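Missing here: one protein chain of the complex. Every other protein chain is in place.
A, B, C and D are the chain letters, set down in written order, and residue numbers restart from 1 in every chain.
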Amino acid sequence: MEFSDIRSQAKRAGHAPGVLIYTGRSKNPTQITLVNYTKESCAEKSTLNFDEISTFLDEPGNHWIQAEGFKDVDIISQIQKKFQLHPLTAEDILTGQRAKLEEFDHYIFVTLKILTWDKAKKKFAIDQVGLVLGSHFLLSFSSGPLDIFKKIKDKLMSGPKQRLREQSTDYLFYRLIDAIIDQYFVVLEELGELIDSTETLIVTEPERHHIRKLYRMKRETLMLRKSIWPMREVVNHLSQLDDKFITKFTRLYIRDVYDHTMQAIDTIETYRDMLSSMVDIYLSSLTNRLNEVMKTLTIISTIFIPITFIASFYGMNFYNMTELKWRYGYPTVIVIMILSVIAMMIYFRKKKWF
Amino acid sequence: MEFSDIRSQAKRAGHAPGVLIYTGRSKNPTQITLVNYTKESCAEKSTLNFDEISTFLDEPGNHWIQAEGFKDVDIISQIQKKFQLHPLTAEDILTGQRAKLEEFDHYIFVTLKILTWDKAKKKFAIDQVGLVLGSHFLLSFSSGPLDIFKKIKDKLMSGPKQRLREQSTDYLFYRLIDAIIDQYFVVLEELGELIDSTETLIVTEPERHHIRKLYRMKRETLMLRKSIWPMREVVNHLSQLDDKFITKFTRLYIRDVYDHTMQAIDTIETYRDMLSSMVDIYLSSLTNRLNEVMKTLTIISTIFIPITFIASFYGMNFYNMTELKWRYGYPTVIVIMILSVIAMMIYFRKKKWF
Amino acid sequence: MEFSDIRSQAKRAGHAPGVLIYTGRSKNPTQITLVNYTKESCAEKSTLNFDEISTFLDEPGNHWIQAEGFKDVDIISQIQKKFQLHPLTAEDILTGQRAKLEEFDHYIFVTLKILTWDKAKKKFAIDQVGLVLGSHFLLSFSSGPLDIFKKIKDKLMSGPKQRLREQSTDYLFYRLIDAIIDQYFVVLEELGELIDSTETLIVTEPERHHIRKLYRMKRETLMLRKSIWPMREVVNHLSQLDDKFITKFTRLYIRDVYDHTMQAIDTIETYRDMLSSMVDIYLSSLTNRLNEVMKTLTIISTIFIPITFIASFYGMNFYNMTELKWRYGYPTVIVIMILSVIAMMIYFRKKKWF
Amino acid sequence: MEFSDIRSQAKRAGHAPGVLIYTGRSKNPTQITLVNYTKESCAEKSTLNFDEISTFLDEPGNHWIQAEGFKDVDIISQIQKKFQLHPLTAEDILTGQRAKLEEFDHYIFVTLKILTWDKAKKKFAIDQVGLVLGSHFLLSFSSGPLDIFKKIKDKLMSGPKQRLREQSTDYLFYRLIDAIIDQYFVVLEELGELIDSTETLIVTEPERHHIRKLYRMKRETLMLRKSIWPMREVVNHLSQLDDKFITKFTRLYIRDVYDHTMQAIDTIETYRDMLSSMVDIYLSSLTNRLNEVMKTLTIISTIFIPITFIASFYGMNFYNMTELKWRYGYPTVIVIMILSVIAMMIYFRKKKWF
Partner (left out) sequence: MEFSDIRSQAKRAGHAPGVLIYTGRSKNPTQITLVNYTKESCAEKSTLNFDEISTFLDEPGNHWIQAEGFKDVDIISQIQKKFQLHPLTAEDILTGQRAKLEEFDHYIFVTLKILTWDKAKKKFAIDQVGLVLGSHFLLSFSSGPLDIFKKIKDKLMSGPKQRLREQSTDYLFYRLIDAIIDQYFVVLEELGELIDSTETLIVTEPERHHIRKLYRMKRETLMLRKSIWPMREVVNHLSQLDDKFITKFTRLYIRDVYDHTMQAIDTIETYRDMLSSMVDIYLSSLTNRLNEVMKTLTIISTIFIPITFIASFYGMNFYNMTELKWRYGYPTVIVIMILSVIAMMIYFRKKKWF
């Protein structure tokens, strides 16, 4: 999963720039949903017929064209031509990218990573979303249907007299980005809880498989980091664009998104440091355990080895071992053995070995 | 506790921006305290009735509106409307945030982390304070009553002829921030002493639970770091604001706060490095201890194993072991055993094993 | 292989700047391929005769002079004089360099690292490419024939009505760089898969030779890093050049190359962090294994040492050991031994040692 | 000692800014030394009577007011008023600070850390110096008498025709700072020699207490770092001030101080890296030693355990052990034992265990 960007880019090697090839792995059929909205009215249409799309787009008002699934590259290519997108924009929508913002004469293009938490597998999935914002139109491209976009569409359709309807597509654009970044916090919270629970486990009783768990979390944190860091630049750049695409009204909101991105980054860095410290505890716990095992062995050995020697000594078969025939020989030896054991025990007690 | 910001943000996911939901965990009832002050006079009022608040605010002079506890979101929302705060400002007051500064047309908004040291649990608690500074008014929002704010209010009420009364709300604003940052040093000092005492313990006799203590301190240091670092940007930004909200008089004081923030950051970074070094000592102490355990075992074993072999040897039942019948057989064996033990001891002494 | 740059530079020590010496190791014969192209026509010529080259270059249109192999320094020197290249440019083409961009009055000079993955040895090779872009001419220098350049030449020759033919040499220049950077992703993907497979191995059963594998991968990652990081500066600089050499049309494409470079850098940094974590797992696995070995020894020893003592005890030859003659002496001792073994086993079971 | 800044700041928590409280720990009585100098003449006076001070200051020429010891806060407060220092300047002189530079309308204020090496304890002490430079006056504040300041005063008094007398107080100001930074090199050299000698010890025979020594040095390096890093900013800022306080003549000298500061910082960073590496050697030495202990045990055990078994075997009391009665039974067993020992020894020799 994690190196999908790289695989996606490697697959492109040898192809001319601007040639449309979908290099990802999800095989969702393409769905085009059109939304036309003004302060007063709002209409939605779902079609794959380009003529219908074309007719729909000729109507006045704000347009949101949502393309979900990349199976049907043709229709995406036609939409691209309709909106006169640069060949590289079209290519970038279909290829794994680092989050980025490109400014063109008549539109801005943003690629973002979207994270979804898989509750069952306790890991997150990374996908990519492409957004094209022009004057009164917004195109969104994703490799499959997205829940969070559906919610915003429903909100938009729910009625007039709300900011979404009163503002132009730049506010809608902000709302999509905001929803995407809110998802990061959901993933971060889940990961944080995973870290917290592993921490408790490692501190109380370190087991072999914990280190793998730690490693998996470290790896996921690295992936998150790789996805979220470039967002900082993108959102910062967005907040510094001139008024052409983003109104002053929306810019205030984008600044807020920037703060959230920084908060997410801070949290990831903190997770990373915590995971590093947890590896240290784990290692020290292992050595501690080794110490304990060795102490057990040493105590048993040092108690029994000397008295076993004494027993072996009087098991020798020399003829002139007169002490064997002494009346108090046997009890004396027993007493010596007991004293030896007691001496050893006092020694270990002093060393606080048990 | 630590990931409360993230939890707070994750809870907001799916909500439209600007909708007021308190996502924190403290359930303190809301208290509104109003202070109106000029060079000559000073009045205080505590009420939850918005009309009374409104009337009070119409009086001339400087106003400090202190809102403590977020249970009653309505009254906070009414205050927001009264002062025409941006919806995002109101949202940010109620949601866990990174320390930040937002400039608006008629006010500046600052979110800060406030730290309090819990003497009993030997750990600190992080809370959030929101400050809104406008011309001749200052709003402060906290999830509960704050001691340090009370002290400043008492000082303010204590009489005329002091800087607090002679200056406008920007100086009061500075005093609140200064008090918050002074708290950081209290926490840093306590943490420093904790580190110092743990250090002595680890260096003299490392115990299993020390690593957990170390880890806990590391974690707290990380949390502190995450809270204090963004303060740097905020205070720096504050000191560079134009004269609209912060007078030249106050700006000198803010520069001082900036120096204190840098001092706190330096200290945290030093703590972090020291804690990392302490993990190294701890690990080396464990290995040292293992060495000692192993030496004990090795000394006992290597002394007794050879002589036990000799004893076993003469415990064999062969008929023609003539040495068993020799007159000096038995004493010779005893002498050999003693010499073997002495040889071993000299060997270990040379190796400085005991 | 890896320090070839340094060796190459060290060999130059003592020589005056601008003196042409090839300090690399590949001994490929020099091949000069000339391509002349306009929107309508396209011609190719391969020769080592400088007069023929000179005549060919006098024709109008865009020229791409491809020099492969550095054995024949003379012809390279003649080309250099023909295009009035600075002595340092000629020197840099032949000496191992950090990726860099030099702007001169009538041309820009770029040195790049090209990576090729050796499937058999599972490692990559680094080579250097020098590109000189002037108005309507492009010179490319490599130590041997390059597949990716051949592909672009074939594409160029394949027919009119394509961007390569419609644009000037700056677009061709971009295409060469793009092809070079696409190669990075191929190498990164292969390395990523190597890391992935090693990771699985280390997590399931750590072996001695894994650490060497890890180390080799770390080393390769470091080399990659050293090669790719300076690219960032070069491509960034390229995208900020004024219109003299790079048209606005091409600049958009160069910005895309910049994004790819950043993506490659992010990936390398992630690999680096992952490899560091894998060393930690490996070390903890070793200690785990030591723990297991020690547990086996301790269990066997602590079970048998006490009962061996008992056996030795009753092997003593004292005359008055009356228990030896007791009827139930022998069975009693057997029962004691069995109980001792059971007690030990319960103890170890409790400690979860097996 | 080390967290004195933090303690000092923590003590201030709750106090209004600008209130003069000395929060340090040295209890030196206050001494005020006044020096008035021109190119031609030079006079010195020591007094605690503010009127005398006042009269002295009214004379023309350059004034250096040296305040040593903070016991008598009153006189310091009077001097502050005389020179119209900002309340925060007075506060910062008495409170532990990070090195900093503050520009005011009629003076600049600099706080610096001064280091002194304690030969006996082999550690350094950190103290703070406050310098106020105005037009033709220089105030210096320290918690006790300083040797290096005394030397400069003596030099100043020693006679005319030297740069100190020919220049204004800004050159004197530079000389004080230069003397302070020269002290850093003395401390750095001593610390470097301590590191060098510990290094030799650890490499030849690692002992338990070395790790503590290492840790102490690491800690001292961290403290040094915390003190010296902020100096960089201060001195850089000084060298960029306009001509109001620092003449062009002196600025050249300040640039030199900047280079020295950078040299000190480089050295500290190098020490830090070296100390980290030394911890690695120490840890590896411990493991090496464990290896050696374990080898001794293993060699003794594996040599004697098999032959002890053979001896025990022929100590069994079975009636039909006919080999016991064989003529060559006993010698055969002895030969087998010797061969077993030789075999083991060859095995260990091959493994290079001894």
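Some observations on this one:
FYI, contacts are C-beta pairs under 8 Å (C-beta built on N, C-alpha and C of every residue); 3 or more make two chains touch, one makes a residue touch a chain.
All of these numbers come straight from a predicted model, not from anything done at the bench.
For the chain missing from the display, the contacting residue among C:Leu48, C:Ala125, C:Leu324 or C:Ile342 is C:Leu324, taking the whole complex into account.
Which of C:Asn62, C:Gln80 or C:Gln97 touches the hidden chain is settled by the complete complex: it is C:Gln97.
Only one residue in the set D:Val19, D:Ala125 or D:Met316 touches the chain that does not appear here, and it is D:Met316.
Taking the complete complex into account, C:Val333 is the one of C:Leu146, C:Ile181, C:Ile246 or C:Val333 that touches the chain left out. The residue from D:Glu59, D:Glu103, D:Asp118 or D:Asp182 that touches the chain not shown here is D:Asp182.
Listed by residue number, the positions of chain D touching the unshown chain are 148, 151, 155, 163, 175, 178-179, 182-183, 185-186, 188-189, 192, 196, 203, 252-253, 255-256, 259-260, 262-263, 266-267, 270, 273-274, 277-278, 280-281, 283-285, 287-288, 290-291, 294-295, 297-298, 301-302, 305-306, 308-309, 312-313, 315-321, 353. Residues of chain C that touch the chain left out of the display are 3, 5-7, 9-10, 12-14, 16-18, 86, 88, 92, 97-98, 100, 102, 104, 208, 211-212, 215, 218-219, 222-223, 225-226, 229-230, 279, 282-283, 286-287, 289-290, 293-294, 296-297, 300-301, 304-305, 307-308, 311-312, 314-317, 321, 324-325, 327, 329-330, 333.
Everything below uses one rule, namely that only the chains that are shown with their structure count from here on.
The minimum number of touch steps separating chain B from chain C is 2.
At the far end from chain A, in terms of centres built from Cα atoms, lies D. Where chain A touches chain B, the two copies mostly use different residue numbers: shared numbers make up under half of all numbers in play.
Centre-to-centre spacing of chain A and chain B amounts to 26 Å, using the average Cα coordinate of each chain.
Centroid to centroid, with C-alpha atoms defining each point, chain C and chain D lie 42 Å apart. For chain A, the set of residues touching two or more other chains reads 283, 287, 290, 294, 297, 301, 305, 308, 312, 315-317, 321.
Chain contacts in this assembly form an open path, with each chain touching only its neighbours along a single line.
Counting only pairs that meet the touch rule, the chains in contact are A-B, A-C, B-D.
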